[in-house]
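Every protein chain except one is present and positioned as in the full complex.
Think of it as A, B and C in the order they're written, each chain with its own count starting at 1.
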Amino acid sequence: MPHPFKVHRTAEGDVSVLHLEGFLDAHTAPVFEQAIQAELDAHRPRIVVDGAQLTYISSAGLGVFMGFIEQIREDGGDLKICGLSPKVRQIFEILGFQAIYDMVDTVPEAVQRFASTPTREA
Amino acid sequence: MPHPFKVHRTAEGDVSVLHLEGFLDAHTAPVFEQAIQAELDAHRPRIVVDGAQLTYISSAGLGVFMGFIEQIREDGGDLKICGLSPKVRQIFEILGFQAIYDMVDTVPEAVQRFASTPTREA
Amino acid sequence: MTSLERTFSLKVPSATENLALIREFVGNVGSQAGLVEDDVAKLELAVDEAVANVIEHAHGNDSNKEVTVRATFDTATLRIEVVDEGEGFDPTAVPSTPVEQMVHDRRTGGLGLRVMKSLMDEVSYEIIPGERNRLRLLKRIQK
Partner (left out) sequence: MTSLERTFSLKVPSATENLALIREFVGNVGSQAGLVEDDVAKLELAVDEAVANVIEHAHGNDSNKEVTVRATFDTATLRIEVVDEGEGFDPTAVPSTPVEQMVHDRRTGGLGLRVMKSLMDEVSYEIIPGERNRLRLLKRIQK
């Protein structure tokens, strides 16, 4: 099973969109971690994570979301999540992540959230 | 892995077309065997096997082709094979099956063969 | 004569690159056991969490060690056992910190056990220090 997980980056103005594809588990979580770290290093803390092509997530993947959100908000940005399939969304909800992250349906909606509510209280 | 193999039957005049789908192995070969037996029982020995949706074949599946062809030809019919993917076709060829069976690309071509060469010498 | 119980076991090097293979294995066994699709997905995730813990915490990412996953089912239940030869731990001592607090602490882990518990019908550890630790997961098969 080569390359079971990929991150592809696009941008909408000053919002970075990270499109996740495949299986995000303890093996592939470092790839996602590096992608977010790269945004922070480049001073681009306004991040949308597009999970439309994300087939699977385990707690190692959820841990990446959890570990970075404070830093992202401290840097004046936010991380908004969109496009999750019901199967993947269920895992976020089991852990109560909907109370912490803005979760919407589409990339445009997520980008729009930065216009209306630039940062969310952590 | 429920229902990894299916046979779906259509007809073109007096030619029966058996469309195979999925994985034909020692577990599923009896399903294919019964489908051919049903044609012979109904005195319909002009058979096209459409392998366009056949993902996989092992020697147990090839054995079904081998075991029936004499009977089919004795009954005045033939079995023609079409639509095999290169991967599946390779297995037929490893065993020299191209010398025994008419193998063509499409269902219409296979049906047409019954008009031009109704039976082939066994 | 066919007994009602079926056992499957898989042993692989203790490395996260094998998590995908393990998920497929338990997914296949789960389907064969008659779990509905949604429960198969839950089983795959719970076993992934269990094995990821073994790889990281019990075996310290040493891929010369091995992980064994055993799955047994009858018509009523599917049971999974994951065995490790690590030092063991006290699962009752793992704190159930609210995620809000974990976010605040910038934690990147600590979610695996609660994921397993919410997905499976039973989760239990048998820790025999210095010998072996066995995690059992049980999922009832919906009729």
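Here is the rule we use: a residue touches a chain if its C-beta (ideal position, glycine included) is under 8 Å from a C-beta of that chain, and two chains touch if they have at least 3 such contacts.
The model shown is predicted, which means the values in this text are computed figures rather than measured ones.
Peer 1: Of the residues B:20, B:69 or B:107, I need the one that contacts the missing chain.
Peer 2: Only one listed residue reaches the unshown chain, and that is B:69.
Peer 1: List the residues of subunit C that touch the chain left out of this view.
Peer 2: 1-3, 6-13, 17-18, 20-21, 24-25, 28-29, 32, 62-64, 66
Peer 1: Mind listing the subunit B residues that contact the chain we can't see here?
Peer 2: Counting over the whole complex, subunit B touches the hidden chain at residues 1, 4, 23, 25-27, 33, 56, 58-60, 62-64, 66-71, 87, 91, 94-97, 99-100, 122.
Everything that follows uses one rule, which is that only the chains that are shown with their structure count from here on.
Peer 1: With chain centres taken as the means of their Cα atoms, state the distance from subunit A to subunit C in Å.
Peer 2: Those two chain centres are 26 Å apart.
Peer 1: In whole angstrom, how far does the Cα centroid of subunit B sit from the Cα centroid of subunit C?
Peer 2: Centre separation, subunit B to subunit C: 44 Å.
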